[in-house]
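These notes concern the structure reproduced below.
Every protein chain but one is kept in place in this view of the complex.
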Amino acid sequence: MTDEREEFAHDPIAHAEARAGMTVGDLADEYGNAGLGASAVHEAVDVTAEMFEEATVFMGLAGAMVPAGMRQLVADLIRDGYVDALVTTGANLTHDTIEAIGGKHHHGRESHPDRSEREHDEQLRDEGVDRIYNVYLPQEHFAAFESHLREEVFPPLEADGTVSIQRLTEELGRANAAVNDRDDVTEAPGIAAAAYEADVPIYCPAIQDSVLGLQSWMYNQTSDFSLDALADMDDLTDMAFEADTAGALVVGGGVPKNYVLQTMLVAPDAYNYAVQLTMDPPQTGGLSGATLDEARSWGKLEKAARNASVYADATITLPLVVAAARERLDD
Amino acid sequence: MTDEREEFAHDPIAHAEARAGMTVGDLADEYGNAGLGASAVHEAVDVTAEMFEEATVFMGLAGAMVPAGMRQLVADLIRDGYVDALVTTGANLTHDTIEAIGGKHHHGRESHPDRSEREHDEQLRDEGVDRIYNVYLPQEHFAAFESHLREEVFPPLEADGTVSIQRLTEELGRANAAVNDRDDVTEAPGIAAAAYEADVPIYCPAIQDSVLGLQSWMYNQTSDFSLDALADMDDLTDMAFEADTAGALVVGGGVPKNYVLQTMLVAPDAYNYAVQLTMDPPQTGGLSGATLDEARSWGKLEKAARNASVYADATITLPLVVAAARERLDD
Amino acid sequence: MTDEREEFAHDPIAHAEARAGMTVGDLADEYGNAGLGASAVHEAVDVTAEMFEEATVFMGLAGAMVPAGMRQLVADLIRDGYVDALVTTGANLTHDTIEAIGGKHHHGRESHPDRSEREHDEQLRDEGVDRIYNVYLPQEHFAAFESHLREEVFPPLEADGTVSIQRLTEELGRANAAVNDRDDVTEAPGIAAAAYEADVPIYCPAIQDSVLGLQSWMYNQTSDFSLDALADMDDLTDMAFEADTAGALVVGGGVPKNYVLQTMLVAPDAYNYAVQLTMDPPQTGGLSGATLDEARSWGKLEKAARNASVYADATITLPLVVAAARERLDD
Partner (left out) sequence: MTDEREEFAHDPIAHAEARAGMTVGDLADEYGNAGLGASAVHEAVDVTAEMFEEATVFMGLAGAMVPAGMRQLVADLIRDGYVDALVTTGANLTHDTIEAIGGKHHHGRESHPDRSEREHDEQLRDEGVDRIYNVYLPQEHFAAFESHLREEVFPPLEADGTVSIQRLTEELGRANAAVNDRDDVTEAPGIAAAAYEADVPIYCPAIQDSVLGLQSWMYNQTSDFSLDALADMDDLTDMAFEADTAGALVVGGGVPKNYVLQTMLVAPDAYNYAVQLTMDPPQTGGLSGATLDEARSWGKLEKAARNASVYADATITLPLVVAAARERLDD
């Protein structure tokens, strides 16, 4: 049954199979046979793989991605040269550093089998445990974090007075990488360290809004150290100017998404590739779920840009898309 | 740093990796290292694999899963003996049959590059194309579907007058399987055919609410053929009574989810395993997103049942969970 | 600053105000000044009011709307002549009848302050309480419901053998209305009774998928009574044929939404008005969240139909839209 209508020029929907032992790249190919959200994952893999090969990549990382276990994956992308600039939250840098100095996040529960959510959280409070959905963090790690900052990170910056936020994240990466030389720490050094070693800048516009920011403020109370909110935009804008081909890999919404996209407002060109992994639907009208077409009206994406949006839990889709894109690049 | 608090008896969150060439089972293991939704996928794989080995499995399949390309995957689960009863929608059976007789769904677009959504849909209407999000179906397939029903499916049932809905789906499966013997059709026979050949009953409580139902009604206008809305509950209840260990694998919400779960209201025991893959959050209060704990208050799940809920697009999670569970069973 | 671009022919966004003592109609007007979801509510009020005046209205009611307290509101719409046919779930009819015979739903909790969700639900199970998100129902009401059905509803139908589902809902409405004459019941008779008295048919395609369906099946085991799954489509189709102007008011998704919309597949015309109140986003590709434009490609809506979709909790938006539409019609 052939069909001359324009709509049917494509291959028909085939049948997605789910076989024992198939690779993640195979799975992504099966998604390409399917429709709905599955086909969006396939497209996101395709665009991500091409972006990794062709573009200067600006990655946005919002949400509790480090507590959720995405730390190694992001550090590996940086080390392997796939990410050229990272925009993230102070919380992700705080949790990244806590692991770099030997702290751990733990598998927990969003609801306890013997307690209500409220009682559960009250008890965690009493025991000094912070909860992030189903992840626990012992609060004493924040004391170790404070010592690390006050001994290793802030002092070298103090002489310069007010520094850029990127300068702080760079120093944090240097200090986190250095921990690894100590005998008692066997942890992977993580995102900030990888970025320091690979000379990839990390931007963190809302740094005040995190424990890292609170600690910076407390150190500032008794020293000349402070942070300039505007200074980073020189370098970031330069990078956007110099990128012949630019890509945006956006995980979650919020400030990291917007900051990655708005960078192109002051550059002559715009993104040639964009992939977003988000759970917010566009119907709320918030930026976190806004379509990438909407970004075209602002000039943040080139008209001809390739783009894909996956509306599903990013802790599920990020490892899937990255593993499949890496498999494709390996071939 | 050891910790004696109960909360930290588990392994800490490790780092999810995304490596080129890893299998889907490896990916599920990486999810197990992570938190948030990723850990729910890992748990769902675990429960699904155990359920496939240990339980009589009642599968609910709502949503546009056949048009979205999940037809082969579900048929394979049935053929391989993993599913013992299927509850689905008339729409899924309609689309399954259209493919069995040589029709195709096509990759389409939820929004056209040169037209508005409204204009796009008006044009599709003019061209005789039905749209299901980003999947297209040429309307002429419904004419072929009608002929298939009127020539192969309804006549053998007519002599019995009013029959059960399961009797209709069985006849549909027999007729769909028989198509394969024709020279001009090379399509996989699909879900209904697999169920017919494997002697797995398909239940379809809201059959009226589909083109299959509309066709049944039209045939009923000029014949004695009709469908008894209650007759299937004898067999389904018997199966629930006889299952030593019962599992529910629920994809999407709606009638298939509720019908699978309510079956246990008239059985002495309840489900020992339950996995749901849904995008509806519980906060809406609807049954589609309702937690499996809520089902405990009704006695639909055993108190000690293992259960897992994944809140993400089921076209993404179903192939992933099934491939990983199969890989585990293969080991 | 005047602007000649087509985009700015409309009034600009004004400022939504929230004043003490404003009516719900005033609030809807304020939403009309605003953007995003608020403007969709305003549009839904507008279309609903016009539909109530001009059209034969087919209402779809999915979800746990009766347990959630929407029973009186729907009964009032029927009594006041705004709804001409109702498509709903067996669950809503079950809960409607439980209240008609003196049972009550209770304010409960989705999570208990002293127990986990699982423990909470296990305890409710032990105490004979069914939970629907934050609503409780004592299970003994199901015994009273069973008696009511077996004494008042099924016997008059038994002589006719196999009857249509609408015939059962009509008899249910008659029996529920009659309860009110008893001295010990002061409850409002509810939806089925209102529909019986106003001669409005209630359709319930998936009746098996409810306690009402389970009771029907149990009665069927020892009598000639049964239900014909197809018989209702004659009357419903006739009503669609005869409607000069037709409107769809769809609350939630699932079978009620699809059954209301699909009715037009066998009628010469399609809906002139459609309003949907749903929390499912279209991105899942499921029918529950599907846009009303998508329904155009199937010919379920007239090309020129007025339609509005509100993506928000329907227990919030239904009273709001109905009160505002009634206020407008009152002027």
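Every chain is named by a letter (A, B and C) in the order it is written, and numbering of its residues begins at 1.
Assume a contact is a pair of C-beta atoms (placed from the backbone, for glycine too) under 8 Å apart; a residue touches a chain by one contact, two chains touch by 3 or more.
All values reported here derive from a predicted model rather than from experimental measurement.
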- Query: Which of A:D228, A:E242 or A:D330 touches the chain that is not shown?
  - Reply: A:D228
- Message: I'm checking contacts with the chain that's been left out. Which of A:A68, A:I98 or A:V200 qualifies?
- Response: A:A68
- Message: Take the complete complex as the reference. Which residues in chain B touch the chain that isn't displayed?
- Response: 35-37, 111-120, 281-285, 311
- Positions on chain A where the hidden chain makes contact: 62-64, 68, 91, 110, 117-118, 120-122, 124-125, 129-135, 162, 165, 205-211, 213-214, 216-218, 220-221, 226-233, 252-255, 258-259, 262, 265-266, 279-280, 282-288, 290-291, 293-294, 296-299, 303, 313, 315
- Query: Which chain C residues would touch the chain omitted from the figure, given the whole complex?
  - Reply: 1, 3, 5, 7-8, 10-27, 30-31, 33-39, 41, 64, 67-73, 76, 102-108, 124, 127, 129, 132-136, 138, 188, 279, 310-313, 315-320, 322-323, 326-327, 329-330
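Just so it is clear, only the chains that are shown with their structure count from here on.
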- Message: On a CA-centroid basis, which chain has its centre farthest from chain C's?
- Response: A
- Query: At the place where copies chain A and chain C touch, is the share of residue numbers found on both sides over half (same) or under half (different)?
  - Reply: same
- So how far apart, in whole Å, are chain B and chain C when each is placed at the average of its C-alpha atoms? 26
- Averaged-CA centre spacing for the pair chain B and chain A, given as whole angstrom: 34
- Item | Rounded Å distance between chain A and chain C, as computed from the means of their C-alpha atoms | 42
- Considering chain C alone, which of its residues make contact with at least two other chains? 117-118, 120, 282-285
